[in-house]
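Shown here: the complex without one of its protein chains, the others still in place.
Chain nomenclature is as follows: A and B, assigned in order of appearance, with residue numbering initiated at 1 for each chain independently.
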Amino acid sequence: MITRPAHEMAAAMDSGEITSVELTQAHLDRISEVDAQVHAFLHVDTEGALTQAKAVDDARARGEKVGPLAGVPLALKDVIVQNGIPTTAGSKILEGWRPPYDATVVTKMKNAGIVILGKTNMDEFAMGSSTENSAYGPTHNPWDLTRIPGGSGGGSSASLAAFQAPLAIGTDTGGSIRQPAAVTGTVGVKPTYGGVSRYGLIAFSSSLDQAGPCARTVLDAALLHEVIAGHDVHDATSIDAPVPQVVHAARNGDVKGMKIGVVKELNGDGYQAGVRSRFEESLELLAKAGAEIVEVSCPNFEYALAAYYLIAPSECSSNLARFDAMRYGIRIGDADGASAESVMNLTREVGFGREVKRRIILGTYALSSGYFDAYYGSAQKVRTLIMQDFNNAFTHADVLVSPTCPTTAFKIGEKANDPLAMYLNDIATIPVNMAGIGGMSLPCGLAPEDGLPVGFQVMAPAMQDQRMYSVGAALEASLLTQWGAPLLSQIPALAVAK
Amino acid sequence: MGRTSAFTDSSIGGGKVSLTYEDVIAKYEPVLGLEVHVELNTHSKMFCGCSTIFGGEPNTQTCPVCLGMPGALPVVNEKAIESSILIGLALNCSIAPFSRFSRKNYFYPDMPKNFQISQYDEPICVNGYLDVEIDTDEGVKKFRVEIERVHMEEDTGKSLHVGGATGRIHGADYSLLDYNRAGIPLVEIVTKIVPGTGKYAPEVAKAYVAELRDILRSLGVSDVRMEQGSLRCDANVSLRLIGAQTLGTRSETKNVNSLRSVERAVRGEMIRHAELLNRGERVVQETRHFQEESGLTRSGRSKEQAEDYRYFPEPDLVPVAPDAAWIETLRATLPEQPTLRRKRLQAEWSVPDKEMAAMINADALDIVESTVKLGADPTRARGWWLGEISRIANEQNVTIADLKITPTDVAEIVALVLQGDLTDKLARQVVEGVIAGEGTPASVIESRGLKVVSDESALMAAIERAIAAQPETAEKIRNGHIPAAGALIGAVMKETKGQADAARVRELLLGHLGQSVD
Partner (left out) sequence: MSTLSRSDVAHLARLARIDMTDPELDSLASELDVILEAVARVQEVATDDILPTSHPLPLRNVARPDVVTPSLSPKDALSGAPASEDQRFRVPQILGEEA
């Protein structure tokens, strides 16, 4: 049962084949069997999950109408606060903190009867592409435990690939949902900015951050998308408009007559051969399904990475200022005679990891007087140019596509000492965040040279998220026909600890 | 050697050697700049739904947003935006068609996010002015204070310093933080530099803050209580030699919390600067703290290391772009300007200038107006509020508005006196009773038995007894020595415990002794 898609699990509960308590227990068992190797979870809320599951079972037993994902377990990225549950954002500085409130997405999931199993590992404060920057140790890719599961949401994607959870929540600032999905052979969607509330999402870069669904199928992602999306009065940047019809689109998977634009600049030099070949094959399948493939050019995308590494650090330098040892989190150096300032300085030195400090300092520099215009100001202009590129491209195509990442999963430790090489991983995912539009990654096969999953990215205009699901579902269906079974059926079995 | 400073050497030699204010203004021209922070009186905070009520138990009015918890997001209070626009309109400002919030980044434990959401280069209102009048020996003088900007921001929490000396920050062992105040909406009103006030700079500063306070109160956007910190003034002062073009270095005196202190602080800083300049020393650009007791300022942090606040647009909030229709709707609600209103009321009530000034000084205008609206004669209403009631308020060290007596009570008392049911003396006792919490005027009259004795047979009986007790006095009156009547009237008043109408007693007594009343 744990390898099935979430919507099938829900159907099994509806038909009485299984209860949510049984299903939840099966996943909890799986976590305790394999998580020593994968390390997808930072905290497992056994008791809370079973209580929630029991409540859903009771509601079903009473004949109450429950949501389409009621009783289905889910793994929550540790950057999202959940009342009373330890929340660290992968950082030592928040060790032991239990938030006194729920994020809006958590409230929505609880209302929908989704069972939250626990909190998943991530790069500290979502800064990274490998989950190696977690203060609590790296997560391992279930396809190859010596490799990274992507980042920052590596715990969420790994938990899906390891069948520890059928659904997960991620957050995506520069690719943190899509890149982990790509390298673990799972589906991840970054909705349009403002489509899902950010209230309760520990901010990395406020103008780029967006929470979204992670799943093993496009339809599951759509069902979860619909649960968490919608206007929120607690988030001033939340869009007050109906949620795009993503479930409808995912069920139909219709691309007939759709124009699909291949972004010239996001394919070519620097992209692994196997990534390119799987991407090309997918284009052919989409063409066969009735889509028209066109080429579009976005010349300013080559500046996106540079602009991102100014904007995100600038915002993070301010967002992370609140971690100062005064109101929550750890406090270091509070000896007799110590000043608040020295305690702040010491706590932040000890509590933040290297990458986080690097970005805080970079952002502090980019915002400082005398450099603001040259760095932050220029980056904002590049943002304008990227949005213009997208606007132009969307006059030629309904959606844009590219490989999600230039390469398949790299080895743990391989790029740990080369920040720039690490940053290059996000080259294809970042433009979407800069423009605030939607992006999806879904598996399109294994690279022949290393047998590792390749991700296919679909990008849609703001608030046209359903288009990604149409394309994603169409491609997924064609691939399934070709493969005969989901890609994840090819994943090597993990040793099971008893 | 130059002159020694009164502030550093006042204890040496037993006598003060100091520049006089006249010395200062003979040589220097002061340039003012005033920054006023106003706490808006919205029900909820600037960016969250926590209550703004003053004086709650610590940390009872806090939530994830105003505690700066991870994940929490601000959402602007619409009323705060409207109040800010109203302030801008009342100060003759342009309302910006596009305005934004920015983050002002600096670390301080009373600021939960370690940045303040404020407005930087795109404030909500710009370029206004406020005309103020001051009374001088040369007659009433009018000054125009130009407003540079009005912007919105959030207040900080409050720290309590424990250990060390008397709650001061220096020498404290640790501090305790209460974030009830964190996130209360603030509006900052910044003037352009104000030159040309000459020797009247301290009075102009005071008059500006007073006028601003009146406007804010008439707009109903703030409690404007300086003693509670809902209106706080920072006074920037610099001096330049008379005729000089370039500005001198300014000092910034923080949190001056009464009108009188505004005047004292400006005057004190002018003298301090002049002494430094006369000695050939530099004025340091720094923050100074006003000392209420001494009227002097104490050095705060020098700004030699300029802060780098790294302002950038607040990404959690969207721009405020009020359209013309919204602005005009708000403009239509603007109340009468306080200066115009004062002039109108003074004419309507025929109040002499001096009394009018006293009424304004005592903050009694609103309360007197309410009393008059309830039917009381303006002169009598004013007489009660500025006389007996003010006296009691002074005794108790509160304002007249804090007392338990209302305009309705006073209007009722005035009416009773007019009808002859109360004498002025009795009325004073009623006022005292109402203030003491004994209830309405009617119930005080009832419980204290303060009704005027109007039963003439009772009065006549008392008069007879007085005559019997002092036959010689009565004889003098019969013989035409009218002034002697006072002793007998006094005796009657004493017997009736003051509840008789003395004029009527006199009438009856003189008639009884065969004398004409006049």
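As a working rule, a residue touches a chain if its C-beta (ideal position, glycine included) is under 8 Å from a C-beta of that chain, and two chains touch if they have at least 3 such contacts.
Just so it is clear, the model here is predicted, and its values are computed rather than measured.
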**Item:** Identified contact with the non-displayed chain, of A:Tyr193, A:Phe279, A:Phe456 or A:Tyr469
**Value:** A:Tyr193
**Request:** Sort through B:Lys27, B:His289 or B:Arg448 and give me the one touching the missing partner chain.
**Result:** B:His289
**Item:** Hidden partner chain, touching residue among A:Gln37, A:Gln245 or A:Ser368
**Value:** A:Ser368
**Prompt:** Of the residues A:Gly175, A:Gly200, A:Gly329 or A:Gly455, which one touches the chain left out of the display?
**Reply:** A:Gly329
**Hidden partner interface residues of chain B, rising order** = 42-44, 48-51, 57-64, 67, 69, 75-81, 107-110, 114, 156, 159-161, 168-170, 172-179, 287, 289, 300-301, 308, 310, 312-313, 315, 317-322
**Item:** Missing-partner contacts on chain A, residue numbers
**Value:** 97-101, 193-194, 207, 233, 236-237, 239, 300, 303, 305-307, 309-310, 317, 321, 324-331, 334, 337-346, 348-349, 352, 357-358, 360-362, 364-365, 368, 374-375, 377-385, 387, 419-420, 434-437, 462
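Keep in mind that, in the parts below, only the chains that are shown with their structure count from here on.
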**Message:** So the centre of each chain is just the mean of its C-alpha atoms; given that, what is the distance between chain A and chain B in Å?
**Reply:** 56
**Message:** Which residues of chain A touch chain B once you look at their complex with the stated criterion?
**Reply:** 80-81, 87, 89, 94, 97, 99-101, 103, 198-203, 205-207, 233-237, 314-315, 317-318, 321-324, 326-328, 340-341, 344, 364, 367-369, 372, 376
**Complete:** Interface with chain A, chain B side, in the complex: residues 63-64, 67-76, 103, 105, 107, 109, 112-115, 175, 177, 308, 310-312, 315-318
